[in-house]
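Every protein chain except one is present and positioned as in the full complex.
What follows is chain A.
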Amino acid sequence: MTNTYRYLPDTEQDQKEMLEYLNVSSVEDLFADIPSNIRLEGELDIPEADPEPVLRKKLNKMSAKNINADQYSTFLGAGTYDHYIPSVVDHMISRSEFYTAYTPYQPEISQGELQAMFEFQTMVCELTGMDVANSSMYDGFTSLAEAASLAVASKKRSKVLVSRGVHPESRAILNTVAKGQGYAVEEVGLDTDITDLKQLQSQLGKDTAAVIIQYPNFFGSIEDLAEIKKYANEQGALFIVSANPLALALLQSPGKLGADMVVGDMQPLGIPMAFGGPHCGYFAVDKKFMRKIPGRIVGQTNDDQGNRGFVLTLQAREQHIRRDKATSNICSNQALNALASAVCMTALGKHGIRQMAQQNFEKANYMANLLQSKGFIVKNKSAFFNEFVVELPLPVKEVNEKLLESGIIGGYDLGEAYGEQKQMLIAVTEQRSKEEIDQFVECLEAVVNG
């Protein structure tokens, strides 16, 4: 008799030999320690297995029910972007020596992963202008929440201030996390498209552990970090910046502008949108927090022959050593996506990343100007990177339905998160050609003019 399942190697003969060796008559005997009361009666009520070709067809069909960015021209951003991913990225992360490995606890046979993470950490430090970066977090949002918790713990203060210019989901997760840890989260309002600095100043106090700002913010606008740092400093609060790593190719690094911690998501650099995940959080800090930051860190050292090698280091911070005293409960991270991102940054290199960022900036500005020339109102008063908000005469939801008919995925509806049903957040990446932008504007005109 042949086996039914291709992942299961035991033949009848193998099973027989092992059972005989164990001196039991059936596999069932090996489950005798599960009390009969709690044994499953009958089978799990899930559909039967599909052979590979059948399953492939079914799942292909299921995936085809989703419209995707290969078929449509997309202007949706709001934290997840359609960017150029060099072909080499997927080829390199598909080396199964990388993707079928576990966390590199045995450094002698994990030098590849460890070195790649060491290089990733270096690249994150370069972009953010910080001293130390870990080897990734779940995503930018949870990374921000971890930074807030770390600030509260190290300042021994009870409150963090977060701008309403920070991604709404990031604020939502921060609220959930803060509830667990028992600190307060206060939001700082907006002055049109950027953080209201007067409000910030009035909310800041000696109980403020940190001020949290997004750079560029959720509306694409570029906040003046230097100014905000001054206010934070006056009250001795830490300064946490959540930054788009692509934008950091052109914008002054948060590190130079006084950030104590910089967090964000590497998705714009080499990671597919994939319906929102897995992406890859990053976490970079000033060296004074090195021994407190969450997650895994790779460090350089030598072997017994004096050769350079890499190991997981500063593990005394982590849950498997500290248990309930750990600074965070994080264990798994997003290593493979950090690798994707490192490969992408390597491919783009020092100049490519600037060129790509510059195109984002120029294309978004081109589109905003074009819209303005057609009579649309662009809400951003400050300079913006690759996203901006446009006011429409109709609800965004209606407009997007019409745009879809022309093969365009429109922008993000600010209705649910900000109560602005007629404001659309539009992202323009280097992937959008002038032709696509022009077509979008034309369609938009047609839609709003009925």
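List of remarks:
FYI, contacts are C-beta pairs under 8 Å (C-beta built on N, C-alpha and C of every residue); 3 or more make two chains touch, one makes a residue touch a chain; residues count from 1.
Quick note on the criterion: contacts and distances are computed from a predicted model.
When the unshown chain is looked up in UniProt, the name that turns up among "MaoC family dehydratase N-terminal domain-containing protein", "Peptide ABC transporter substrate-binding protein", "Probable glycine dehydrogenase (decarboxylating) subunit 2" or "Phenylacetate-CoA oxygenase subunit PaaC" is "Probable glycine dehydrogenase (decarboxylating) subunit 2". Annotation: of A:Thr2, A:Ser25 or A:Thr100, A:Thr100 touches the absent chain (contact as defined above). In the complete complex, the residue from A:Asp90, A:Glu186 or A:Glu234 that touches the missing chain is A:Asp90.
One of A:Ile109, A:Ile377 or A:Leu394 touches the chain omitted from the figure, and that residue is A:Ile109. Remark: the omitted chain is touched by one listed residue; of A:Leu197, A:Met273 or A:Val448 this is A:Met273.
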